[in-house]
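See structure below.
Excluded from the complex is one protein chain; the other protein chains are retained at their positions.
Naming follows writing order (A and B), and every chain is counted from residue 1.
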Amino acid sequence: MYQTKYHKAASFDDAVAALGAAEDGKYLAGGQTLLATMKQRLAAPTDLVDLRGIDGMVGISVDGDSVTIGAATTHAEVASNAALRAVIPVLCDLAVLIGDPAVRHMGTIGGSLANNDPAADYPAAVLGLNGTVITNQREIPADEYFEGLFTTALDEGEIIKAVRFPKPRRAAYQKFPNPASRFALVGVLVADTGDGPRVAVTGAGSDGVFRAEALEEALAGGFSAASLEGASVDSDGLMGDIHATPEYRAHLIGVLARRGVAAAG
Amino acid sequence: MSTGIGARVKRKEDKRFTTGQGRYTDDVRVDNQAYAVFVRSPHAHAKITGIDKSEAEAMDGVIAVLDGHQLTGDGIGNLICGWAVSSKDGSPMNMGAWSALATDTARYVGDAVAVVIADSRQEARDAAEAVVVDYEELPVVVTSDKALESGAPQIHDNAAGNLCFDWEIGDEAAADKGLAEAAHVTQMRIVNNRLSPNPMEPRSAVAIYDSAEEHYTLYTTSQNPHVARLVLSAFYNVAPEHKLRVIAPDVGGGFGAKIYIYPEEITCLWASMKTGRSVKWTADRSEAFMTDAHGRDHITNARMGFDQNGKITGFKVDTLANLGAYMSLFSSATPTYLYATLLSGQYDIANIYGNVKGVYTNTVPVDAYRGAGRPEASFLVERMMETAAREMGMDPAELRRRNFIGSFPHQTPVIMTYDAGDFAGNLDMAQKAADVAGFPARRAEAAQRGKLRGLGYSCYIEACGIAPSAAVGSLGAGVGLWESAEVRVNPVGTIEILTGSHSHGQGHETTFSQIVAERFGLPIENVSIVHGDTDKVQFGMGTYGSRSGAVGMSAIVKAMDKVEAKVRKIAAHVLEASEDDIVIENGAVKVAGTDKQMLWHEVGLAAYTAHNLPAGMEPGLKETAFYDPVNFTFPAGCYIAEVEVDPETGVTKVVQFTAADDFGTIINPMIVEGQVHGGAAQGIGQAMLEGVVYDQDGQLLTGSYMDYCMPRADDVPFYTIEHNKTVCPGNPLGIKGCGEAGAIGTPPAIINAITDAIGNNDLQMPATPLKVWTALQAAAKPMAAE
Partner (left out) sequence: MTKVSMKVNGKAVSRDVPDNTLLVDFLREQLRLTGTHVGCDTTQCGACVVHVNGKSIKSCTQLAVSLAGAEVTTIEGIANGADLHPMQVAFNDHHGLQCGFCTPGMIMTGIDMVNRYQAQGRELTEEAIRFELEGNICRCTGYHNIVKAIDAAAQQMSGMAKAAE
């Protein structure tokens, strides 16, 4: 790892100021991706501004049919939160599949979303459940937040404070892990929301997480696995690598969507 | 509780490992320690046209930046291959020159070009990035078949067409005739995938130079510290042997990758002299992927003929072995004498011919990895047998039974003389333990759940306990493959065993103590094992090829024989009895039929006080033995795998795994089972998960655990392990060896099971979900048919 200067921010203003003063600074939360990247010298921020000490960044609050998760809440906390499970169990089911137990003890939802790795799990949750990313400046709807590989609508210096999820009627997440990295080779979140079906796909898209419109249209006729028979996803625009071809990924999206709809009940 | 032969004694060495007190090379910190970081070629093939070290040399903490011209200028020799193989025309293999630091050409991504020595690891790494190397890129070839094509890039000037050797074994005309007469011929193209050994402890070295004594000490991650010292001394000219101490402390797994003496250890030793600083280097995992010798990487075309009754009439094999960019220490032997000598498998085959071409490519050198040649042979033979049975409509177990060798000794047409075995018994035992009779019901039940269930056999044989020195010498080995032991009985009767074997997970401190405790009737706590330090232990050959039991323990037995002979003489003298009447039991030396005895420690004391010894006897009680095996040993067994495939995704689970092994005498079943578990997991890894991939530019696409799939706990099942036993007649304990069997026997069982499940035999390793799904599309096998 290259040299870097560590700052622990006590407030949002503090964090913004520290980052503004840095030559090439980055915010740090759980560090499970950023520090791993820095160790390999693939990233070299001059400064790290740790957000975990800011009041109100951690915690899960349920307000009727909506849930708000603080950005520095760890995957382990999301996975095991009973109040959350009572309202949106799919978030718990998804969080427990991220990384491994030790990574889940450190990694955070805000960090994952700010990084927007194309094979991360949380982007599928936010997009599939039509969540809202709440920052220190504004609220960003899911459909406007994800802009491509490792790219989001966040402005320079903008900090995710929390993510708000509306309760879906039913939803499920199906993950097909890359056998080596255990990131999503394909991850599909299907949700029956008040505004119709949503199908979000991670791990597969050349531009990161996306909504599988063909499958959503098929599900509009009824939220059941049977509705998806014959519906397919085009392999154009899907990633190909040593673990999966675009065609295989396209096939898996269909399989996982069907299984997800069946699992959602 | 017994602690002798056959007892499940808990490991003596565990306490330090479970409490964090193991001492691995990277844990060693010495005075005046500096750190080495290597500058490595980012290109798979390139001329080095210049190295600008000035910026790096001026950086904080930098002590020296050294390059290959300085290294060779100081007389450091090129890396060697320790086994000379000749081509079928009698010509010697074409050895390409390999300098520890490349001077004019880099031949694989990761080839070391320079080294930075600095006060800290951070400073050394920063400076290594500042070394500017000018490269002129050359065309690249990474696969053995492409490397042999005309017009392929030339990797070494002295190896025309990238051919290192074109070697053969057996009788080609006889094999052709056998095939011509066959009623059925099975023909296959089989790829044995390229693997990265991945011991969890990365390689590491700490080199210390004492200028006053002109003496070097090297702490290193080695399976064979004496061999390392010999090679570093005799061939790399680092220092004469008596001025070089090599210590392999706790070593975190080897699997073959830590047999070799790599450029980094050589360079650290030389750099410690050059800089006057102790030099430490520890690989990070990406360096391990880039530079640890890989394993396997064969492309084989084979034909096996059968008569009307399913008897094998002939077997002909053509193999291309990818050697990588340079010859590694045993890389000539692995795809020849350790591979093709086992093409007979467990079967009585009169006519066999094998041709192996060793080929250079722009990839990291390939050498022995757990099994070393034998997994390639067993995968080939067992895939051929299973496929032939399917093609001929026979039960695969029955086809094997018809061809099993049934009497011993058995001379195969490919050098080996099998000394003992019970192949049908192994198969019976495995079939019973695996409940093969119940398989159709299990398959039907799986189909109800939408899963395709398959069953696959593997009846493997291997040769280990390597090896008779004169025999391997006649085949080209540069060393003898005996082992040494010293048994030191102290004046208080406790015993130290100094062994040339090296333990890096095998549990020698426990098993070696067991044979001593059993022999002299002593508590196991009174025995300690010393290994891994050339200053403490007499010359020894180290641990690989499952040889520590069959060869290492035999040397201990031989030394104990000498100790016992002297003990008898002393006791007979002191107790005024005939030597023939002396018996040793329960820690006492007795005169049979009387109450006269000396306790064990009293004999030790008598030997060292020397007040009352037989006339002319030397004082002391310490004996050394060198044991040279009379033959290879031949562990064999039958593995049966059952898998379930999800036809929608290609995801495959190993749901049942049964091993019936014949290892001869077993000292500690707990440890032996552990060896099979680990070997089987590596076999499952090879069959389903692991594969090194280079792109066509020679860039390593599987350079970390993000892309190279290591078996994890949820990838493997519990293993059912059974033991058959035919005693090995060739060594005093009757041991065959157990360290590699799992890795040798498992891959064919898995692939035979998956191809059985999916109804498509066209499947290469690793059978990832993508490959299985692709094969399923080709088979388009309706599930309802089952």
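Methods note: a residue touches a chain if its C-beta (ideal position, glycine included) is under 8 Å from a C-beta of that chain, and two chains touch if they have at least 3 such contacts.
Keep in mind the model is a prediction, meaning the values are calculated, not measured.
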### Query
What are the shown chains that the omitted chain is in contact with?
A, B
### Task
Kindly state which of the options A:Leu35, A:Ala153 or A:Ile242 is in contact with the chain not pictured.
A:Leu35
### Task
Among B:Val132, B:Ala183, B:Met200 or B:Ala610, choose the residue that contacts the chain missing from this document, as touch is defined above.
B:Met200
### Query
Pick from B:Leu79, B:Ala293 or B:Val716: which residue touches the chain that isn't shown?
B:Val716
### Given B:His69, B:Arg285 or B:Arg442, the one touching the chain that is not displayed
B:Arg285
### Query
Touching the missing chain, which residues of subunit A?
1-6, 8, 28, 31-32, 35-36, 38-40, 48, 50, 52, 76, 80, 99-103, 105-106, 181-182
### Query
Touching the missing chain, which residues of subunit B?
10-11, 13-24, 26-27, 29, 122, 198-202, 250-253, 255, 284-286, 504-507, 670-671, 673-674, 676-682, 704-706, 710-714, 716, 718-719, 742
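As a convention for this text, only the chains that are shown with their structure count from here on.
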## Note on the structure
subunit A and subunit B have mean C-alpha positions lying a whole-number Å distance apart equal to 43
### Query
Which residues of subunit B touch subunit A in the complex?
122, 125-126, 129, 286, 648-649, 651, 689, 693, 701-702, 705-710, 715, 768-770, 773-774
### Message
Can you tell me which positions in subunit A touch subunit B when the two form their complex?
### Response
2-3, 40-41, 176, 179-181, 183, 242-245, 248, 251-252, 255
